[in-house]
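Right, one structure below, let's go through it.
A single protein chain has been omitted; all remaining protein chains appear in their positions.
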Amino acid sequence: MAGDLTYTPIEGKTRGFRIMVAILGFMVAVLIASFLVMYLSGQQVWGISNAVPWGQLITFDIYFIGLSAGAIVVSGLSYVLRREEYKPIGRVAVLLGLIIFTGAMVCVLVDLGRPEKFWRLFMYGYLNNMTSMFALNSIWYGGYLLLMVVYLWLAIENKTRLAMIIGTIDVLWAVGVHSFTGAIFGLIGTREIMFSPIKPFEFIAAALTSGTALLTVVVAAAFKFTNRSLDKKVITSLGRLLSFIIIVLFVMVFFDKLTHIYFPHREGAIFLFTGPYWWLFWIFQIGMGIVIPLIILFHPRAGKTVRGVIIACISVVIGVLGERAALVIPGTAQVQQLYPGHIEGMWGAAGVFPITLWETTLTLGIVCLVALLFVLGLRFLPLLPATEAVKVPAASEGGEEALPEEKSVTEAEG
Amino acid sequence: MARWGMVIDLDKCVGCQACTIACKEENNIPHGSPQEQSRRREIYWNRVLAITEEGEYPTQRVQVLSMPCMQCDQAPCVTVCPAKATYRREDGIIMQDFRRCIGCRYCIVACPYGVRNFNFKDQLQEEYHRPDLPPDRASRGPWPFPQRVRGVVEKCTFNFHRIDQALREGKKVGVDVVPACVEACPTKARAFGDLDDPESEVSRLLATRGNFRLRENLGTEPKVYYLQG
Partner (left out) sequence: MSSSKDRKVWRLGMSRRTFIKASAFTGAAVVASRIIKFPQNLALAAPPSETKGVITEKWVTTSCLNCSTRCATHVRVVNGRAVRIAGNPLSRVSEGEICPRGHIGLQVLYDPNRLSRPLKRTNPAKGRGVDPQWMDISWSQALGEVSSQLKSLRAKGEPHRLLLLHGLNITSDEDMIHRFADAYGTPNVVSAQAFEKEAEKLGRWMADGNYSHIAYDFDKANYILAFGASIVESEKPLARNLRMWGKIRRERPVRAKVVVIDPRYSVTAARSDQWLPIVPGTDGALAMAMANVIISEELYDADFIGRWTAGFDKYKELVLSSYRPERVAGITGISADTIRRIAREFAQTRPAIAWIGRGVAGWPNGSYSSYAIFCLNALVGSIDVPGGVMYQEDPEYREMPGVTEDDISRAGKARLRLDLSKTSLFPVAEGVANQVADSILEGRPYPVEVAIGFNTNFNMSAPGSQRWDEALQKVPYYIHVSPFISEMAEYADILLPAPTFLEAWGYDHSPPGSGFAELKIKQPVVEPLYDTRGITDIILELAGRLEGTVARSFDRVGGDIQDFVRYRTEDIIPWSEFQEKGVWVGPAYQYRKYDSVFKTPSKKFEFYSANLEAVLKESGRAVDSRLAYLPHYEEVEFLGDEAEYPLMLSTYQPLLNIENGNQNYPWAQEIYLVMHGTGWTNFVEMNSETAHKLGIRDKDMVWVESPVSRIKVRARVTKGIYPGVVTIASGQGHYAAGEWQQGIGVNPNEIIGVDYDHLSGQSSFFNTRVKVYRA
């Protein structure tokens, strides 16, 4: 039924495409300029401080790692679980995972006070301290990058069996990557908002939701703007998948925060819920990341339309970014209770994290870099199926219900 | 091997802040500015806090607390530093190596006491030229005071350079030679010495006075003790 798909790169000849590439290219230039400004004058041009030492860059770093891990896990639906209906999006998922993770690595690299010393993270056994999650993650991240490159190559070369093996490893490795990213925060005992054994699992769940959501949106957009047709069932089934993962995420967040609001050490949760950054938690993490998508996805009608799913996915994508920020910013902004009583002045003031120009252009630049690499990947690698209708077998076991063929607009040039 | 610790007497301390300033003087630490203070970017290796305890006018009480780096025996910063830029020396001092520091600021996140500072910018050369502070290390040991660069973290180091020099010259640490903050304290509220030596002044003080450490429940085992005021 679902025969072998042929994949092609996209044409990339439309005006819209060129304009997009031009803009993204310009933003990458902005990225380079922003980095140079920071590198030459120091991180004073950012919004970080001794109270809130991690800002937009780390937020986006963990966000991207999550997106990447999520995308890779969803790619496993195609390459590991061999689900036919996801074959059209399998390669895109792997590319997305790879490119976004590259973006994450750029984030982490430029966030360093001395980026030129990054090699110290790889001095195993000598200058590398393996009790540090950062150091451990150099192994996880390095391996992950390699695996994804191999994975993508295998996928493009259609070596399905090897792809399944590597894909399996990669999916598990992705889980490991993001768990240990979560551990960076979860193991820090002094920051009450961060400290939790659930953090790695919460991170995985957030990765899966955001990765699935982003993949869905990207795939829908990629297919739409290149005049390819995609069975809407792919979208809606991803939507179903998303809704279950969101519930899992919600359970994680719920119990994490419930534990934190019980004694001892309630101040962290109170600060998160009612402090100056309450809106990151309530509006973004809970509202856009969980409540609104669930409402949409479980709505009897909206949840079944492509449009509804896409809106829910966009909400999740933004909401999970807020979730990452809600960990990083209030996590460190909370005043440490060094001594009982009210600490006067600057020492007792909650951290403030302003949005600054050069930090924002840097993160925007990296986002655009990721987008640029992605569209260039689509342009030069055969990642999207050729423009033919794709049949999706029914979900019922064994049965093969022929679905009406969807007409596709076959105007794509090759 | 000694295990260096500090004892601060909260009954004697009057919050004059000589410790903070003498530390800046000794370690060539840059001053801040109004903008940097409002952005929490000033660098302090020692800081004096005023803490208003419970109570209403006129029986409220303000406690004054001078805080250097706690030099924890179970330092969370040492655990999380990926590049071994901060590490525990054999004599208990938590060192800070500018050369190794990659500026990831994980240690600032992990520190329960907020005693670490990041260099958000370079400092003006003319202000901080100190001929007695070597420009670089001669060996792979830790820095003594190279010019700091933007992008690295710094913090109090118990004036290990004074300790090392004293040991080389055969002087007694804690008696003849003490860190600058201890030396500068006019009320003599600070004492320094070997916590493992029962004859040292710090041991004597800890044995004879009620004392506590900050955030002891975290298990960081700080080596800065406070005698109850």
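Residue numbering begins at 1 within each chain, and the chains themselves are lettered A and B in the order written.
The rule is simple: contacts are C-beta pairs under 8 Å (C-beta built on N, C-alpha and C of every residue); 3 or more make two chains touch, one makes a residue touch a chain.
For clarity, every value in this text was computed on a predicted model and none was experimentally measured.
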Contacts of subunit A with the absent chain, listed as residue ranges: 343-348
Residues in subunit B touching the chain absent from view: 9, 11-18, 20-22, 24-26, 31-34, 37, 42, 48-50, 52, 55-58, 60-64, 89-91, 129-135, 137-142, 144, 161, 164-165, 167-168, 183-184, 186-189
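Basically, only the chains that are shown with their structure count from here on.
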CA centroid of subunit A to CA centroid of subunit B, Å: 40
Subunit B-touching residues of subunit A, taken from the complex the two chains share: 41-44, 48-54, 111-115, 117-118, 120-121, 123, 127-129, 131-135, 138, 184, 188-191, 332, 336-349, 351-352
Residues of subunit B that touch subunit A when the two form their complex: 37, 39-42, 47, 49-54, 62-63, 65, 67, 76, 78-84, 87, 100-106, 108-114, 116-122, 149-153, 214-215, 218
